[in-house]
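Here the structure is laid out as structure tokens; the discussion comes afterwards.
Excluded from the complex is one protein chain; the other protein chains are retained at their positions.
A, B and C label the chains in the order they appear, each numbered from 1.
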Amino acid sequence: MIRDITIGQYYPVDSILHRLDPRVKLIGTIIYIFSLFMFQNYYGYILAVLFLVCIIKVSQVPFRFIVRGLKAVLVLMLFTVMFNLFLTPGTEVFRMGFIKITREGIETAVLMGLRLVFLILGSSLMTFTTTPNHLTDGLESVMWPLRKIKVPVHEISMMMSIALRFIPILMEETDKIMKAQMARGADFESGGLIKRAKSLIPLLVPLFVSAFRRANDLAMAMEARCYRGGEGRTKMKPLKYATRDMLAYLVLILYVAAIFVLNSLA
Amino acid sequence: MREKSVLKTILGVWNTKTVVVIAIGAALFGVLMNFGGITIFTNTKLTTAMIIPVIVGAMFGPVPAFVACLAGNTIADLIGGWGYWFDWSIGNGVLGFIVGLLPLYGAKINDGIFKIHHAVIYVITCVIGNAFAFGVITPLFTTLFYGGELEVTFVQSLTGGIANTLVLTIIGIPILIAFAKRNARNTNLTLEEKE
Amino acid sequence: MGMIKAENLIFEYIRRDEEGNVESINRAIDNVNIEVNKGDFVAILGHNGSGKSTMAKHINAILTPTEGTVWVNGMNTKEENKIWDIRQTAGMVFQNPDNQIIATVVEEDVGFGAENLGIPTEEIWKRVEESLKAVGMLEYRKHSPNKLSGGQKQRVAIAGIMAMKPECIVLDEPTAMLDPIGRKEVIQTIHELNKREKVTVLLITHYMEEVIHADKVIVMDRGKVVMHGTPREIFSKVEELKQYRLAVPQVTELAYELRKEGLEIPKGILNIEELVEAISRIA
């Protein structure tokens, strides 16, 4: 189960969206998320839905895969909706005992719910169509100017790629240590909260010790290969924009323009 | 060695090893967040991941702990596929910073020093850290980023904070003791094995 | 001309307490003198904790001597401004293949060292291809390292060093975590690099069979070099080796036992053919 988990839910097909430069997708996602907060009326949401549906179609990722991400935060969403529904003051439309629902409540609840759904769909679409490596490269490149204000951009992206490489290894390790302790009668499942928490110590100590041993080894191996930070480093696979990326930027500009037009409608 | 300035202690030591430790710490954070916890509530688990910033902080200082936590939460979101929740990432980062303050009050795990009064201070920082991170920081950023309703975040924060405090004390202290003991005298991986 | 030279090398792991006072000293290397010539294949044997890894780390300037000097291709490892040249000259492969692969794609990992050296992109691609070919892993270039076997991962690690064009490779128990087939693959790869690319090799191992084709064997015991010579010279001293917690390959052991029984079998038999020859000659 553990060896080959697809981190970040990357869905391997060869669509235009997959081939886009990661920088475009990152910037696009950010713009999309911002747009969700910029709408001042329902037209905006219709635009957001249309835009997202088109992009999902282009991405060739099956819809059910994308929706799966929503399940994980279903409870949170319900809560948000409930809170807004019951607790927003305003014109009353329905009352049963102490529960009352207001017009404003319904409006904000729907708004909140939609916003949350699009937020998740939008950002997970990026992870569905971009390999974690590409994402890291894109991130590094997009954040590069921040180096001027002393943000260690190179280090951050190096961290991300090492982390990605070690996730499956650490998962396997967790599994192995757990089994080794179970073979000695450890029980991770039964008992109260405190007992269960305590039972994790035999798992965690070896896990941390091994993680630090790995970190030590890896740091040494990197320095032995002349790693000394981002200074003077060349890239094996530098990012290059293609025509399709320019077109994608154009689409984004049109989308932003549409937002402003719609907002001025109301 | 004693009079390392406070600022230096806060910033921590930065070299290749720090980068790697944070990276692996963050990866482990992501793994534990997804698989090593007991779920109580969405976004709220009795998760063991929070121990990582404590250890990173103990060894490298609070700023590395902050980064490990922030990156770890982002990676957890990445693995989980439930969208990105930077409000929580930042909250976790801040908590990581506060619980990672260990070297500042003299609990030097690297040198095997972790006494009772350190444990007491540690528990206090855990409580304050959780209250501050999830009572102030996360709700602040929730409204800022997502325009969410504060009540929801508060309920979540409360449960999250209590669960975190529980984990940080019940599991955190024994682990800190174990690590301190491990580091107390580790020169002698001596070879002589008497039969 | 010497590739590596250690002169009166002493290294101590020093442990300090809270106040910075010395609490204990562990002399891991105790007055070692060795010289390795360009193009040599040298093996280092020794019990757990005898100082092999500590020695290896000196060659890559990860550690610097407490006393004495280490020269790598004429460069003193104590000179800070030479450190990157030294690391480029003497590459290092470690025990655990998982803990030295950085990237999530094979070819990117092989290119990592070359990127650090600031080599132009096209040149990196060329080198990556060459080194992957040299270790026989070219067809796996797009794979994820997680899906490779231990022996394959270790060969990728070697390719990563090769792409930096080192003149010398130090391998610290590269086969410890592998199965017999993986072990064979790695040892073969190293021998080929030594022969074809004339890379100087320093191999640390606990497996006696792996050193029989080396040019020279060095035996360490508690931080000191206690034996050195050709594999044949070393393995003809069965009793002495056992004293240092080491052993000999099974054929050598058999030859030694037969010799003890009074058969006329030469000392230091290293492989099956030699033993069979020797026995045939008696009958």
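The definition used in the following text is that contacts are C-beta pairs under 8 Å (C-beta built on N, C-alpha and C of every residue); 3 or more make two chains touch, one makes a residue touch a chain.
We take it that contacts and distances are computed from a predicted model.
*Asks:* I want to check something: the complex is missing a chain, and I'd like its UniProt protein name from "Cytochrome c oxidase subunit 1", "Dissimilatory sulfite reductase alpha subunit", "NADH-quinone oxidoreductase subunit N" or "Energy-coupling factor transporter ATP-binding protein EcfA2".
*Replies:* From the listed options "Cytochrome c oxidase subunit 1", "Dissimilatory sulfite reductase alpha subunit", "NADH-quinone oxidoreductase subunit N" or "Energy-coupling factor transporter ATP-binding protein EcfA2", the omitted chain resolves to "Energy-coupling factor transporter ATP-binding protein EcfA2".
*Asks:* From the touch rule at the top of the page, work out which displayed chains the omitted chain touches.
*Replies:* Checking the complete complex, the chain left out touches A, B, C.
*Asks:* Of the residues A:19, A:57, A:147 or A:179, I need the one that contacts the missing chain.
*Replies:* Residue touching the chain left out of view: A:179.
*Asks:* Looking at C:56, C:106, C:135 or C:275, which residue reaches the missing chain?
*Replies:* Answer from the full complex: C:275 touches the omitted chain.
*Asks:* List every residue of chain A that touches the chain not included in the displayed model.
*Replies:* Against the left-out chain, chain A lists 1, 3-4, 176-177, 179-187, 201-202, 205-206, 209-210.
*Asks:* Over the whole complex, note the residues of chain B touching the chain we left out.
*Replies:* On the chain B side, contact with the omitted chain comes from 177-178, 181-182, 184-186, 188-195.
*Asks:* Can you list, in ascending order, the chain C residues touching the missing chain?
*Replies:* Touching the chain left out of view, chain C contributes residues 46-49, 95, 149-150, 173, 176-177, 179-182, 206, 208, 242, 245-247, 249-251, 253-254, 257-258, 261, 263, 272-273, 275-276, 279-280, 282-283.
By definition in this document, only the chains that are shown with their structure count from here on.
*Asks:* For this structure, which two chains have more C-beta pairs in contact than any other pair?
*Replies:* If you count contacting C-beta pairs, the leading pair is A-B.
*Asks:* Can you work out the whole-Å distance between the CA centroids of chain A and chain B?
*Replies:* 21
*Asks:* Between chain A and chain C, tell me the centre distance in angstrom, where each centre is the average of that chain's C-alpha atoms.
*Replies:* Averaging C-alpha atoms per chain gives centres 44 Å apart.
*Asks:* Where does chain B touch two or more other chains at once, residue-wise?
*Replies:* Not one residue of chain B touches more than one other chain, so the list is empty.
*Asks:* Residues of chain C that contact two or more other chains, please.
*Replies:* none
*Asks:* State the interface residues of chain C toward chain A in the complex, per the touch definition above.
*Replies:* Contacts found on chain C: 57, 60, 62, 84, 87-88, 91-92, 94, 96, 98-105, 107-108, 111-121, 124-125, 128, 145-147, 157, 160-161, 164.
*Asks:* For a test of understanding, state which residues of chain A touch chain B in their complex under the given definition.
*Replies:* 5, 7-9, 37, 68-70, 72-76, 79-80, 83-84, 87, 112, 115-116, 119-120, 123-124, 127, 132, 155-156, 158-160, 162-164, 166-167, 170-171, 174, 193-194, 196-198, 200-201, 203-205, 207-209, 211-212, 214-216, 218-219, 222-223, 227-229
*Asks:* Which residues of chain A touch chain C in their complex?
*Replies:* Those in contact with chain C are residues 3-4, 132-133, 161-162, 164-165, 168-169, 213-214, 217-218, 220-228, 232-238.
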